[in-house]
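Here the complex is missing one protein chain, while the rest keep their positions.
Up next, chain A:
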Amino acid sequence: MAYLARRTGQALIVLAIAFTATFVMLQALPGDAILIRFESPELGLSPEQIADIRAAYGADVPPLQQYLHTLIGFLQGDFGTSVQYGTPVRELIGSALPDTLPLAGLGFLVAVVLAVALAFLSTLAPFGWLRRVLRALPSVFVSVPVFWLGIVLIQVFSFQLRLVPVIGADPVQALILPVLTLAIPISAPLAQILARSIDEVQLSPFVAVVRAKGAGPARVLWRDVARNALLPAITIAGVLIGELIGGAVVTETVFGRAGIGRITEQAVANQDVAVLQAIVILAALVFVLVNLAVDLVYPILDPRLKRKAVAA
């Protein structure tokens, strides 16, 4: 319990730092959203009118005051108003979340399944050459840019093979290619870590003992190696959650989907500070929660990490 409280405290500190750092960096950028949206000459707004707009968005006070104002707003669940859309940020994110959650969730799930399958197959596959090919695959995946992968997938599966329609796809069909695009680059480092960790565990003396019992390679891998090898991979999986955000930005843009990634891309282009601030905090929150979960799962998988009762 004390452990949980301490970890929660740490998580809050991480969030506070993320919030402050984002705020400082966004302030340090030259220009702002109001400048971009309202000061273009075509609108013909007078300096007084622009000053009024600034005042309406709370952008006319010194940065420290703005910081406190934003912070208090966040603590009360008010993320401010998007300059670009003129709607509250909360509504904006709330409406985009249902589009992105299935993409991110499925993307991560597929990534994990893909990574585990690759790592295990590259250990168990019947031929030496096949094992080597499977081993080399993740390195290829790592070096593939997400946007390029998305375009290639559309080209091959939609235009050449006509397996997935681009236009008039139902929601499930519309998810297939974006999920793959998101999953493949995340699965690659995971598969690499897992495969390396399997190799390492295979060399440990207890595996020799299990083999000396007469256990075959598949049994050794499933019953004895897998759980030991998963431990480092889970840590990496927690860190890779961060990749989902960057991945979502590119994937949603390439596939023309609405969602958090798309909003992020727009907000960056327009320096919509309030939106960016909220998205960073959202991302940090997910990241912190997932890693907290990872730490809590660890002792279940590895009994050595349970509180050690002092043995005589």
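Keep this in mind: a contact is a pair of C-beta atoms (placed from the backbone, for glycine too) under 8 Å apart; a residue touches a chain by one contact, two chains touch by 3 or more; residues count from 1.
The rule we apply is simple: contacts and distances are computed from a predicted model.
The listed choices are "Urease accessory protein UreG", "Ion-translocating oxidoreductase complex subunit D", "ABC transporter ATP-binding protein" or "Carbon-monoxide dehydrogenase large subunit"; the UniProt protein name belonging to the chain that is not shown reads "ABC transporter ATP-binding protein".
Summary of contacts with the chain left out: across A:54, A:90, A:196 or A:211, the touching residue is A:211. For chain A, the residues touching the absent chain in the complete assembly are 204-206, 208-217, 219, 223-224, 227-228, 301-304, 310-311.
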